[in-house]
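The complex appears here minus one protein chain, its other protein chains still in place.
Let's turn to subunit A:
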Amino acid sequence: MPQPVTYAQHARHSTLMLSRVLSLRTNASPFTLVLDDLNQPAGPLLKEVTRRGLSRNVNVVVISFERKRVHPAVRLVPAWGPQTGEQILALLENAMHDYKESVVVVDSLYELLVTKGIDMNTIFQLVAVKYNSILFGVYHADVHNGPNTANPYAPQPLDLVKYMATTILTCQSFAQVLADKRAKERSIASPLHGIGNEAEGAVQALTSNTPAGIVLAAEFRRRSGKPEYETFFLRPSTPADYNAPIAGMQVGTLKLEFVTLLNEHPAYCKQPEGYGSPFGGGMTDEMVSTFNLELTAKQKEAREGVVLPYFDAQKEGGGEGGRILYDMGVEDDFDEEEDEI
């Protein structure tokens, strides 16, 4: 595939790539790995995926280790209890078998692989190969792996899923991305967030999970083997983004794609030094400075009223302007000789 020439082409191309993944298009990405942590949980992303899945009448199945509450149209496979791996797989197959197209969301891949002992290949074979569906797995990057005592030479589960994934979406908090960027612009170390990095006892950063939206750092692995990297901004969707649902559907179709590149977000590309934005939007012509250069109405009026010496001198009698008016004080020592020059 030829490289996009202009920035606009690149942006359009990248947005389309993510849009295809989020909208669960067939063959876009059979196994999408979502890496999240407490700074930015994957919740908003999963919500959007679920909504888009339902809007396209895709069967949404959730293998849930963490949530009991899902949308009524979503098929829930509870896995937090004592179910064994085989039981979960049987339930999953049962939930998928009557649909042509499904998306399977696993809200904790670590639990599925380590605790339930399901092999990644097994579930990938079942979902992606047998049912030609899409697997969406969430992995909490802040869960540490203990040493694997049973099989010390086996790869860590995170390495394994990273190796197998066809798309990797890393969730980042928008507020923290902005803070990092500000720090980088001033060439200082970027601030650390979250557990262990802030004060002792602070579990989640205050800037985590901002309602404005989330930042997705995406790695698309194309069929050609070529990876593509881009960072996106996903705002929470509103009912206005979707058309009214037709009969028998839960959600109407998406009106217009609203995922954008992070670079196009006005709050991100704003450059306080006063340079124009390369992508337009969000910038005004005003100079940015720490001083207030504005004039109040009163100050403006006073400025208008000033009579410049040049005009004053043209009056009859030479005018009074232009002379230096100074009253001698006691401490002034008037030097006659200097004045004679």
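Odds and ends about this structure:
Just so it is clear, contacts are C-beta pairs under 8 Å (C-beta built on N, C-alpha and C of every residue); 3 or more make two chains touch, one makes a residue touch a chain; residues count from 1.
FYI, contacts and distances are computed from a predicted model.
Chosen from "Ribosome biogenesis regulatory protein", "Zinc finger protein 511 isoform A", "DNA replication complex GINS protein PSF3" or "Elongator complex protein 6", the protein name that UniProt gives for the omitted chain reads "Elongator complex protein 6".
From the options A:Arg20, A:Arg67 or A:Lys181, the residue with contact to the chain not on display is A:Arg67.
Listed residues A:Thr32, A:Ser133 or A:Thr207: the one in touch with the omitted chain is A:Thr207. Of the residues in subunit A, those that touch the hidden partner chain are 38, 41, 43-44, 46-47, 50-51, 65-71, 74, 80-82, 108, 111, 114-115, 140, 142-146, 195-196, 199-209, 211, 236-239.
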